[in-house]
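Just one protein chain is left out here, and the rest sit where they should.
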Amino acid sequence: MVLDDPGLKHGAASPQARSDAPWQHDKNKDELEHIGKPIRKVDARSKVSGLTQYADDLTMPRMLHMKLLRSTMAHAELAHIDTSKAAEVPGVKGILTGKDMPMPFGILPVSQDEHALCPDHVRFVGDPIVAIAATEEEIAWDACRLVEVDYRELRTIGGVHEAAANEEPRLHDYGVRGNIHRLENLEFGDLADGFERADHIREDTFWFEGNTHLPLEQHASLAHFDKDGKLTIWSSTQTPHYLHRALARVLHPLPANRIRVIATPHGGGFGGKSDPFNHEICAAKMSMLTGRPVKVVLTREEVFWCHRGRHPVLMRSKIGVSKTGRITALDFHSFLDGGAYGSYGTASTFYTGALQTVTYAVENYHFRGARFFTNKAPCGPKRGHGTVQPRFALEVQLDKVACDLGIDPAKLRLDNLAPRESVTANYLRIGSMGLGACIEKVVEGSGWHERRGKKEVTKDGRIRGLGLACSSYLSGAGLPIYWNGMPHSGVQLQLDRSGLCTVFCGSTDIGQGSDSVLGWIVGEVLGINPLDIKVVTGDTDLTPVDLGSYSSRVTVMTGNAAMQAAERAREIVAKGVAKKIEVPASRLVFAEGRVFDAEDPETGMTFMEAVGIAEAQLGTIGTVGSYTPPKSAAKFRGGGVGPSPSYSYSATVVEVEVDPETGIYRVPKVWMAHDIGRALNPAIAMGQIEGSIYMGLGEAMMEEMAYRDRSHKGQRIFLHKIPSMLEYKSPSTLEMPDCVTYMIEDPDKNGPFGAKEVGQGPLLPIMPAVANAVFDAVDVRVDENPISCEKVFAAIQAKNEGKDARFGPALDATGIPDVDFGESLRIKTPWQGGDGTASNAPSRTKKAKK
Amino acid sequence: MLRLPKFAYHTPKDAVEAVRIAKQYGKEAMYVAGGTDLYPNMKRRHQTPQQVISLRDVPELHSMEVLPDGRLQIGAMVTLTTLEHYPHLLAHYKGFAHAVREISTPLLRNMGTIGGNLLLDTRCTYYDQSHEWRESIDYCMKKDGAICWVAPGSPRCWAVQSSDTVPVVCAMEAEIEFADEGGLRTLKADDLYQDDGIQYLTKKPEELLTKITLPAPGNWKASYLKLRRRDTYDFPVLGVGACLWFAEDGTIEKANVRLGGIGSYAMPATATEKLLVGKKLTDELIADAGAAAMKPARTMDNTDLDVYWRKKVAPIYVARALKACL
Partner (left out) sequence: MSELNKVLATFQVNGEPHEVAFVPHKTLLEVLREEMALTGTKHGCELGECGTCTVQIGGMPVLSCLVLAVDAVGKDVRTVEGLAIGSDLAPLQDCMADLGGAQCGYCTPGVLMAADALLKDNTRPTRDEIKEALAGNLCRCTGYIKIFEAIELAAARMRGEDAEPSKESIYGS
C-alpha cells in the first residue's frame, strides 16, 4: 500500500457513486422513491400526540415502587448494613442488599467490576447499597432513610494526578497496577525519523473536563417476574441485548431464555443508557423476590450518579510538521479519569488515540493512553465516545501550527487530508472521504477568507472571531463488545396476504430515528410506503439480536441487514409474480405499492396481490438479513478499537462575539458541513446535525461534571457539585445560534444506499472551533474545555499583563502525571511495508520504575 | 419522582384569616404564593411545613393600581408575567420591568408572584441540593447541620440573596406593606432584609407581605443588570440594582446602588454611591464608580461561576448598570 500525496487528494471527493456499490445495480438516486425524501418518522405521530409510552408511563396491577439507598461517602468499606428498621415500615415489601446479588457484571468482559448493590466497598457518592420496594414510592424513600450504614472510610482518589501518585488504596483489585485501569502504548512508524524531518515541532497540553448526557428522561425500568417463571423488563436502555446478558449473568441460575428485555421508547440516550445499570438488575431481582411487578424511576440526581459520560482527559500532544505544514509525526498522550468503574473505559482509552489519523494523513504516530480509577461517578460513552477530547486537542493544536507557520488553518487542513480509499498508519481503512468538500463549503459559506482575523466590533463592543475545526467519526464499531463471530445486526421480515410487511430487529430507537431507517430501507426495496410498514424493535423475545444504539452503528448495520432481508423478500415475491404474469423476474419493478413489468408498467398488480400470489405458490413468506462489518486490517493487540465500515467527516466554522472586558462570549452563527455518504432522510439527518451542534456548544461553553472537594471532621467530602437541571448548565433556546448546514453526499460502498453516520460526528469539531474562534477574536488560547467565560477572561488578563496569553494545564513536566507506559507495541505502517501486526510483544505486566 | 412531603392546605379568603391561621400554627405554617420557590424546597426537604397557607383566594393581594399621588401599588399575588406586560410599568419603571423579565423562565413567571420573588429564599450551592446530597456533606447550618460550608469558621450562614427584583426595589426605595394581627405596617424595602443567610428577613414569619409600592415617576432613573451563565433559568450571580436621582442640570442628587447575588442581602455599594452624588454622570465617573464597587463585592464560592472572576467583573457590571441610568 502506498500513501498517496494527500496534498493532491483534497477535494477529490467524487459525487458519483462507485460501480462496486451494492445498491447501485438497483436504483439510481433519481429513481429512489423514499430514500432521500423528507418523510415522517414512523413514530412521529405518536410522539407529537403524547401517546408514546416511555418506561415510566407503564403501570401494572399490584406494582411496587423501588428506591435505592446510595453511598454518602466517596470511598469506604461497608462495615455493617442494618435494614431492620426499614423492614418494619408498613408498605415495605422487599429489601435487597449486595449479598443477594454477589455476581459482578459490567458492559465489557474485561471489566466485570460492578455489583447490582455494593456488597462491601463503595467507590463514589451515589454507589447503590440497598434497594427497597414498597407499595408507594414515598414509603420506599422514607424506608431508605431508616437504613443504617456503617462506613469505614478509605482514602479518596480524586483525579488522574492523585490516582497516578497513589497506588493504595486500590479501587479495584484488577487493572495494570495501583489505580491504573488501562495502559496502552502503540507506535506506528518511525517517530524519531518523523520528528527529525519536521521543520517545526510544537508540544501542547490540553485538559477536557468531563460532562454528561443529561437526557430529559430519567432512567426508568419496570420488571415483572411472572407466575410462569419468566422475567420481563421494560427499560429505557440503548442496549437491550447487553442488558439481557448482564441480567442472565447476575440472576443466574435463571436462564437467559427466560429473560425478556424490552427497550421502551427512549427519552434521550446520547450514550448514557448503554451500560446495564444497577437499578435495572435490582428491579428484576426485586420482582423475583416479591412476586410483583416492580418499577424504579431515578431522580435527576441519580441520573448524574449513573453518568457514563465524557471522561475528563488530560492530553499532551507533540506534533512535527514540514515548512508547508505537512504532518510528519504525532506523539499523543492521554490520561483518562475513568471514575469508579470500568464501564466502556477500555474502549474509551483506545478511542482517545484511534481517529486522529482518519482526518489527516499522519505519517508516524505514537499513542500512549492511561485510564485511572477515581472516586467519581463512572465515565463511559457519550456522543463521540473518547474521540471528542483528542479531537479538541488536535484541532486547537493545528490552529496553533497554522498560526506559527503563517498558513491559513483551512489550507493547512486541506493539505493534510487523509486520502480516500486508503489505510491509515494505525490500519484503519478509509473508504469515501468528503472532508475536503466539507471544509470548502464552510469556508465559502462563512466568508472565512474575508472575515477571519478582521476583529470586527459589534455595537455592544464585542469582538468577532471565526474558528474552524474538522472531525471524523465511525459508522459503527467494527467489533462487538464481547468477542463472538455472530452478526452485529439481524433483521427478520414477514410479509402476508394483507400486504402487511413487518420488520423485526433488535435495534433501539433512541430518538435518532432508527425504527424509521428500517421502514425507509425496506419500503424502498419493496416499493411500499414506509409508513405502512410495521416495525418491531428492541425486544429480546421477538426480535433478532442487534447490538444496540451506540457508536453510530444503526444506520449502516441494521440498514444493511434490513436491505438484505428486504431483497430476499423481494426475490420471493418476484418469483411468484414472474410465474403468474409470465414476465422474467429480473424485469419486475417494485415501486409505488405495485409490482410491475419495467417494459410495460400497466402489466402488474398491487403489492398486496403480489404477496398473495407468492404466498400461494411458495408458502408463508419470511426472510432474514444480517450484517457483520468488514474484517479489520489491524492485527495488533488494541487494533480492534477504531475500525468501522465507514467514517463520516465534518467541518465547521463557528463565529463568536467576545466581550473583551469580561470574557463572556456568545455564538451567533455556526456553519457545519457533514459528509454523510447519503442522507436517507434529509430532514431527519438535519435534525441530527443541528442536535450535535447544540450538544457540542453546551460542552464548549458551559457543561461540566464539576466536583466538590472538601474535608470535614477529618473526612474527605468528594461529590458532584451540581447534580441538577438548573446548575448543570444546558443551553436553552436563547443560546442556540443560527446554523447553516451543508450535507455532503458522497455515497460509501459499505453503507445502505451509500449512507454513513450522522448522529455523533458533527458534535466533535464544535469545541475546538469555539476555542479557535476565541483566539481569532481576542488573541488568547484556552487549552481547556469547557471554554468558559472565566477562562477566556483569565487568558485575556494574562495577555494584558504580558504573560503567556493562554489558559490551560501546565506545559512542563508537572502538567501530566508521571506514568511509566512501558515498552511500546511497535507496528510498521502500511507504507513501511507493514502487514498490521506488531513487530514486538512487550510484557503486559511491566512494573513501574520506582 | 421527587414528591412533596405531606401537609394540610389552607385557602383563606382574606388577609385577616390568613394571618390568623399562620398565628395559630406558628412554626408549622408557611404561606405560599406561586409556589415556584417553596415547592422545590419542600421536595428537597428544606422546608417541611405541615400547614401550607395559600394566598390564592385573598382578593386584595391580586390588585394593581396607580395611587392618586402617582405611586404604583402592586399586590403580592400579581404574577411576574402580568407585571412584565403591564404597560404602565413598561412606560415608567423600565429598570424594575427589566428585572422582572430577567427572572427565571417564562413558565416560571407565569406562576411566580412579585410577593414570592421579594421573599425568595437565599440560595447556596451547598444548600440547594437534594436531601441525599446534603446528607453526604453532613448538611449545613441553614438546614439540619452545624457548619457553613462556604466559610467553615464562620458563625453565620452566607447563603446568597438571589431575587432579581430585590436589588432594584431597594435601590428605588420602594415600600413594602405587611399585614399582621395588629393591622398593617409599611417598611422601606431595604429594611426588610438583613445580612444573614438564614434570617435574611426582618419580618415575623406570620407577617403577610401584602403589597409593594413603587415611587411615583419623577427625577429618578433605575436600572438592573444581571450576571448569569444563560439568558434564562439562572439565578443572578450578580444583580446590580441602581437608582439615581437627578437635578435639572443632570447633577446626581442621590444615588442608591445595590449588589444582589453576592451577599445575603442586597448590599449597598456605599463608596460607589458617595462618588456619584453631586456629580454628573460622565464616562469617567461611571468607570470610577464601578471600580469603587470592587471592595464590597465580596464574592464567595457558593453560586455558579468562578468566585474570583465574579469579583473582577462586578465593577464592570456596576458601571454598565449606571450607564443604563443615563
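Just so it is clear, A and B label the chains in written order, and each chain counts residues from 1 on its own.
FYI, a residue touches a chain if its C-beta (ideal position, glycine included) is under 8 Å from a C-beta of that chain, and two chains touch if they have at least 3 such contacts.
Source: prediction; values computed, not measured.
Residue-wise, the contact with the chain that is not shown comes from B:5, picked out of B:5, B:205 or B:250. Between the chain not shown and the residues A:743, A:796 or A:838, the one that touches is A:743. Listed here are the subunit A residues that touch the chain not shown: 38, 40-41, 43-45, 47-54, 56-57, 59, 213-218, 265-270, 299-300, 445, 510-513, 679, 682-684, 686-687, 689-695, 724-726, 730, 732-734, 736, 739-743. For subunit B, the list of residues touching the undisplayed chain reads 1-11, 35-36, 39-40, 43-44, 51, 54, 56, 81, 104-108, 110-111, 231-233.
By our rule, only the chains that are shown with their structure count from here on.
Chain centres here are Cα means. That of subunit A falls 43 Å from that of subunit B.
In the complex of the two chains, the subunit B residues touching subunit A come out as 1-3, 125, 128-130, 132-133, 135-138, 147, 149, 152, 229-234, 304-306, 308-309, 312-313, 316. Chain contact summary for the complex, subunit A toward subunit B: residues 70, 72-73, 125, 137-138, 297, 299-301, 661-663, 702, 708, 710, 712-713, 717, 719, 721-724, 726-727, 729, 731-735, 788-790, 793-794, 797.
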